[in-house]
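Note that this complex is displayed minus one protein chain, with the remaining chains in position.
So, subunit A:
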Amino acid sequence: MFGLLVIAHVCGQRKTQNAWKCVTAGFFYVILRQMRDISEISLACEALCQTESSLMLFRSVSRASAAAAIMLSDGGSFMKGMIVGGLFCLVLSLLGSFSPVTESGTDGNDHHHHHVKAASKDELQQLSDSRLQELNNQLKVYCVVMVQPKSLVYWATALDTWTKHCDKAEFYTSEVSKALEAIDLNEKDDWARLRKALKHAYENAGDIRWFFVAQPNTFAIIENLKYLVLTKDPEQPFYLGKAVKSGELEYVELNSGIVLSYEALKRLVNVFQDENKCPERGRQLWKLSDDKQLAVCLKFTGVFAENGEDIHGKGLFNSKTVDSLISESMKQNPNNVVKGCCSDLAVTFSGLSPNQMQVMMFGVYRLRPYGHDFHDLLTFFPPKGSDND
């Protein structure tokens, strides 16, 4: 019985999915240490600590239980306690599964790619001049910037820097600020606020077909975003950015920017009305971050997260600063630091201070060596009335 109680206690510690799995593994380890076979112990531990999803957990729990069952010759009640505990844990983990069952009501068009790459020069050269011109003119981005008065300097800096390059930039705030204008959503909860902002953007899109959601400590290069989606049809659902996996759920991180096509946003706004699939106040038992909630809701509509990459497969959306990424590259690629770091056509960097954003504005839009010409196939003009680009 002791085994059951301990496991139940441990499973109740819901700090993070992985933490409790590892604690469970730790528990099994303690129990299994009583046995003599080292290889079985390490097998069970390894299996539990590396579980990525509830399905794998089931497999590893049964493996561990089976290993224990085989090994132990005495202490029957001890054994029973552990097996029951293992099953109990398993049941809890299935209940606690964050993602909806993968094969839910998606329509037949199940595009399970995981990455979206920018068009290559060849691809672009195959388009006629008039078609390129058409695409260039139609491609507009609506920037949804989620701000709060408590980070006013970031807000002001975003306003003065990269957001000037959006075709339309709207600032959505949690509460009114006397200093700066924004759409006041009057909402403290992150997820509820994001929903309201997206709904507002959808209703005020006009002829804009691409939406970019960001926070003010992210720096985005909208021209490179346009280049990424240039040949993608916004009437198809696209949900792009830095795609990461948490258990079963693949989602786009908010802090490196989220790109939504018109179709994706349309489906999202529709599913907002479904309190079962996409509740406004979030799932009460476990507080998911707003970017994960977004992924869950989109998944119900058949829209999946995809990683935005350049033609070499390098991620374009970065959740760190340039300095940070260069530092890492110095350790990993000391002989090829810059090329080993980041894409030439990166779309976002994040975690920047307001001063760093002003520096980036210069570094991106002005600093260059005289005489280098890139012969790009599109032209984007500088925004009117701006002096720092």
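We adopt the following convention: a residue touches a chain if its C-beta (ideal position, glycine included) is under 8 Å from a C-beta of that chain, and two chains touch if they have at least 3 such contacts; residues count from 1.
The rule we apply is simple: contacts and distances are computed from a predicted model.
Q: Going by UniProt, what is the name of the one chain that was not included in the view, given "Pleckstrin homology domain-containing family J member 1", "Glycoprotein-N-acetylgalactosamine 3-beta-galactosyltransferase 1", "Isoaspartyl peptidase/L-asparaginase" or "Transcription factor PRE3-like"?
A: "Glycoprotein-N-acetylgalactosamine 3-beta-galactosyltransferase 1"
Q: By the contact criterion defined above, which parts of subunit A meet the unshown chain? Give residue numbers in ascending order.
A: Its contact residues with the unshown chain are 160, 165, 221-224, 226-227, 322-323, 326-327, 329-330, 335, 337-339, 341-342, 344-346, 355-356, 358-360, 362-372, 374, 376-382, 387-389.
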